[in-house]
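Removed from the display is one protein chain of the complex; every other protein chain stays in position.
So that you can tell them apart, the chains are marked A, B and C in the order they are listed, and the count of residues begins at 1 in each.
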Amino acid sequence: MPASPKTTSSIKGPNARPFYAKHNAEQLKEALRRMWLIRRFEEMAEDSYVRGLTHGTMHLSIGQEATAIGVCMDLTDKDYITSTHRGHGHCIGKGAEVRYMFAEFFGKEEGYCRGRGGSMHIADPATGNLGANGIVGGGLPLATGAALAIKQRKTKDVAVCFFGDGANNEGAFHESLNIAGVWKLPVIYVCENNQYGMSVSTARSTAVKDVATRAAGYDMPGVVVDGNSIADVNEAMMAAMERARKGQGPTLIECKTYRTKGHSRSDRNRYRSKDEIEDWKQRDPIPAFEYDLQAHGVMTAAEAKAIRAGVEKEIEEAFAFAQAGTNPTPDSLLRDIYTAGSAA
Amino acid sequence: MPASPKTTSSIKGPNARPFYAKHNAEQLKEALRRMWLIRRFEEMAEDSYVRGLTHGTMHLSIGQEATAIGVCMDLTDKDYITSTHRGHGHCIGKGAEVRYMFAEFFGKEEGYCRGRGGSMHIADPATGNLGANGIVGGGLPLATGAALAIKQRKTKDVAVCFFGDGANNEGAFHESLNIAGVWKLPVIYVCENNQYGMSVSTARSTAVKDVATRAAGYDMPGVVVDGNSIADVNEAMMAAMERARKGQGPTLIECKTYRTKGHSRSDRNRYRSKDEIEDWKQRDPIPAFEYDLQAHGVMTAAEAKAIRAGVEKEIEEAFAFAQAGTNPTPDSLLRDIYTAGSAA
Amino acid sequence: MSVRELSFAQAIQEALAQAMEVDPRVFLMGEDIGVYGGAFQVTGDLVHRFGEDRVMDTPISELGGAGVAVGAAIAGSRPVYEFQFSDFSTLAMEQIVNQAAKMRYMLGGKVSVPIVFRMPCGSGTGAAAQHSQSLEAWFGHVPGLKVVEPSTPEDAKGLILAAIDDPDPVLVFEHKLLYKIKGNVPEIMYRTPIGKAVVRRNGKDATVVASAIMVHKALEAAEALAKEGIDIEVIDLRSIRPIDGATIIESVKKTTRLACIYEGVKTLGIGAEISAMIAESEAFDYLDAPIMRLGGAETPIPYSPILEKVAVPQVDGITDALRNLVKGGF
Partner (left out) sequence: MSVRELSFAQAIQEALAQAMEVDPRVFLMGEDIGVYGGAFQVTGDLVHRFGEDRVMDTPISELGGAGVAVGAAIAGSRPVYEFQFSDFSTLAMEQIVNQAAKMRYMLGGKVSVPIVFRMPCGSGTGAAAQHSQSLEAWFGHVPGLKVVEPSTPEDAKGLILAAIDDPDPVLVFEHKLLYKIKGNVPEIMYRTPIGKAVVRRNGKDATVVASAIMVHKALEAAEALAKEGIDIEVIDLRSIRPIDGATIIESVKKTTRLACIYEGVKTLGIGAEISAMIAESEAFDYLDAPIMRLGGAETPIPYSPILEKVAVPQVDGITDALRNLVKGGF
């Protein structure tokens, strides 16, 4: 991408924080755009769910967009991620197109998983996204294994594993981080600590205050960042990626954030207060980033508006595309269980 | 037990370390006796295995007796332990009779498990020993659950969980310690770190040097002690038991020790050096304790000899008892799978 | 004796409440079963009635949670552990199968393991492959376990109470689509015997053995066929381990035809066992037709609602199959 002509010295200068120093205006604006894309995608998805256009269940990450984008914005298609049940943001962050995501929600052949997976399994291997996962903690060994494959083929790629605060109490967390620690694998564990695993607060589920504390048990750095600040998240990622690429092994990054929507549709929010939710809504990462970019002169108000309008249009078109998609036919039920041509 | 008349002031005086201050001579001599009993029991068991009298597999804890007895000597029959595949010492420490242990090895009805369990499942619920376990880490949730039951019935008992350095990398370790940490359960996790999980050294299996480091991830104290010193082990247990009984929650005690025999019979010791084994043999915990007791005047040389002779006799009688035991009859195959009288 | 209409979920909740009321050792463990009320609102408001010490939200730790419950059971408590979805029991197989199921035997009968595992199962909710499995056949294969699968609110309550009373580990499979169905449920504490099937519909032309939601589908199919003059006997299996062979054999001797209908994957599913049990029994000589199995398709459950529906037996397919079975069109 071309360096932005509008970059101001206060951001690019020697005192600029690394997030601004290392990214040009186009990259920063693209990051903002993707955050909006996640937000609007999820709002639209929720709407279509309420209207009965989608079935199954759905977990929204509204409020957590800075983490998804802060983590993914510097990854290439050769870097892997494993995602979670709350994975729309990761998917968009890694480069997926929302049209195929909507198509998946509608159970269409055009969907990323040809309608077989739905929201909880959405994946895009072409961009290195090995998929959301319906099993809490299920992606932890998988990302660790992807990192092993990277190490075996001796490239400089990394594997990134998203997981929640709830997942940190699964045995899979412990076993994966230990293996990565012993084998010095190029994997970055990103804990999206949104304070709750479904209805149970970290105070009630997790014996320590910060998940990052546990990193010490696996011989890796554990850092806590403000997950609602894309700059904080991204700078932690830079350090972790450098470490991984140098063969120094894994890092655990804990992003403190919050989901302002319920866990899923069945949630009556009995376990938290309205005030708490309102407080966090005030810390919405998207307007904050939008403001920063303007304050720093990376982007004008008009550009900001254009970004939003572009997102709006993309969402609308994607939605229409998905609605017009093709339903699977019953006779395709048994396709893609086994690889065609193999014994089955 | 009566206080020993031979106690010297250097041990019982105000400067005596707690292990000697809190136990009388009878208790100390009984501890020594049990250590010898473990040693001789295992030597005899190995011998009978080599002679083809026992089948299956067998894991000897020779060299680790100070940990077993240091942990168990102050427990009552109402305190629970869960043991491991290397559990003969724990079993004897908790008060089992060697005659029924031998009978179990010989697959006799008189055995602790009526010959159904063998060495890897030997148990004695009557003395609070919930059993050895064939699954590495299998006892971790069980001990934690026993501690929950204790808490529910509001007594002051504790549950003790033995596990190995290898087991510390199982997810069961993480999940159990986290639950115990959050719920403040009266459980004491005793890691017998004998440096190897089968053939794999802790350096190759565990991302941190000390397993006890991991305690910080579960909001509990983690202490490292010389597992070949019964006094060190026991003093750590005193603190942990006090903590548990006060409702302050769990403790992790890591006992550094060594098994001087192979992992099991199939072991060719390819993963460690003869020198290393010899070094540790020099640190045999039993002669060391025997020496201390004499040096401190708790026991005379004649008494030490008498203890050994008593153990020898007990082992011989037990062995004969077991050999004369009753074989299960084939028609009893299906007994005790379900509780008699329940639907099955 | 007072009888009311309750939903399947309410019936289970009532059983849990009554058991906790009379026995202080009984307590509940699981993920989000407290203030959230459970993913399917089965525990509902019980935490307010019995407190957090008896309705315990666990961390998301199925191996640890289930294992802690097993340990508590061995040490004298009476835990009821809820898996949020039975699919997550894949994380706890070690504790269920190696520990809970075998502990009594391995220890020569010196302990018992009075634990209940609640297992919400089945497809039909659009939750896709990792949240829709029917794994009861696995557990039916394990000596030391008991496995039941109620189809009505009445049996749901009675089997939960029987399971809690039972000194051995019992898994209760609860099909998620049944939680909202309603039925008559007596108020008193009663037990539905573990190990006993029940004939839900008498018939003479063929025997259908079905379980859980398939009982309802089979009954619907039977009503449709009745209009064609075909008379189907429907047996509700209820218990998968032990299986009530006697009831099935007796029925097959009468009808001479057998179909097994189940939602789990057909291959090595519960219908395989029922078929094999009949094929080796004295009922074999009475059979006038091959034994038919209608089971789940050989696929992970798809998300697409179109595909999800064809992945498990539905009423129309069952009706057609039973008609063929009776008419001999093989």
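As a working rule, a residue touches a chain if its C-beta (ideal position, glycine included) is under 8 Å from a C-beta of that chain, and two chains touch if they have at least 3 such contacts.
Here the structure is a predicted model, which means the values were calculated and not measured.
Q: Among C:Arg4, C:His141 or C:Arg323, which one touches the chain that has been omitted from the display?
A: C:His141
Q: If the hidden chain were put back, which of C:Ala11, C:Leu46, C:Ile115 or C:Ala129 would touch it?
A: Of the candidates C:Ala11, C:Leu46, C:Ile115 or C:Ala129, C:Ala129 is in touch with the missing chain.
Q: Among B:Gln27, B:Thr57, B:Gln294 or B:Ser342, choose the residue that contacts the chain missing from this document, as touch is defined above.
A: In the complete complex, the chain left out is touched by residue B:Thr57.
Q: Of the residues B:Arg17, B:Lys78, B:Arg153 or B:Arg204, which one touches the chain left out of the display?
A: Considering all chains, including the one not shown, the answer is B:Arg204.
Q: Considering the whole complex, which of B:Ile135, B:Ala239 or B:Ala288 touches the chain not shown?
A: Of all options in B:Ile135, B:Ala239 or B:Ala288, contact with the hidden chain holds for B:Ile135.
Q: Would you write out the residues of chain B that touch the absent chain, in ascending order?
A: With respect to the unshown chain, the touching residues of chain B are 55-57, 104, 107, 113, 115-118, 120-121, 133-138, 166-167, 169-171, 197-200, 204-206, 266-268, 270-271, 327-330, 332-334, 337.
Q: For review purposes, identify every residue of chain C that touches the missing chain, sorted by number.
A: Residues 63, 87-88, 90-91, 93-94, 97-98, 101-102, 105-106, 128-130, 137-138, 140-144, 241, 243, 264-265, 267-273, 275-276, 278-282, 284-285, 290-293, 297-300, 302, 330 of chain C touch the chain absent from view.
Q: What does the interface between chain A and the hidden chain look like in terms of residue numbers?
A: Its contact residues with the unshown chain are 80, 82, 111-117, 121, 123, 125-126, 130-131, 133-135, 138, 140-150, 152-153, 159, 171-172, 174-176, 178-179, 182, 335-339, 342-344.
The criterion applied here is as follows: only the chains that are shown with their structure count from here on.
Q: Farthest chain from chain B, going by the mean of C-alpha atoms per chain?
A: It is A.
Q: Can you identify the chain nearest the overall CA centroid, using each chain's own CA centroid?
A: C
Q: For chain A and chain B, let me know how many angstrom lie between their CA-based centres, rounded off.
A: 47
Q: I'd like to verify one number: the distance from the centre of chain B to the centre of chain C, where each centre is the average of its C-alpha atoms, in whole angstrom.
A: For chain B versus chain C, the centre distance works out to 41 Å.
Q: Would you mind pulling out the distance in Å between where the CA atoms of chain A average out and where those of chain C do?
A: Comparing mean C-alpha positions, chain C is 38 Å from chain A.
Q: Mind pulling the chain B residues that touch 2 or more other chains?
A: Within chain B, residues 171-172, 174-175, 178, 182 contact more than one other chain.
Q: What are the residues of chain C that contact at least two other chains?
A: Each of 58-59, 61, 63-64 in chain C touches at least two other chains.
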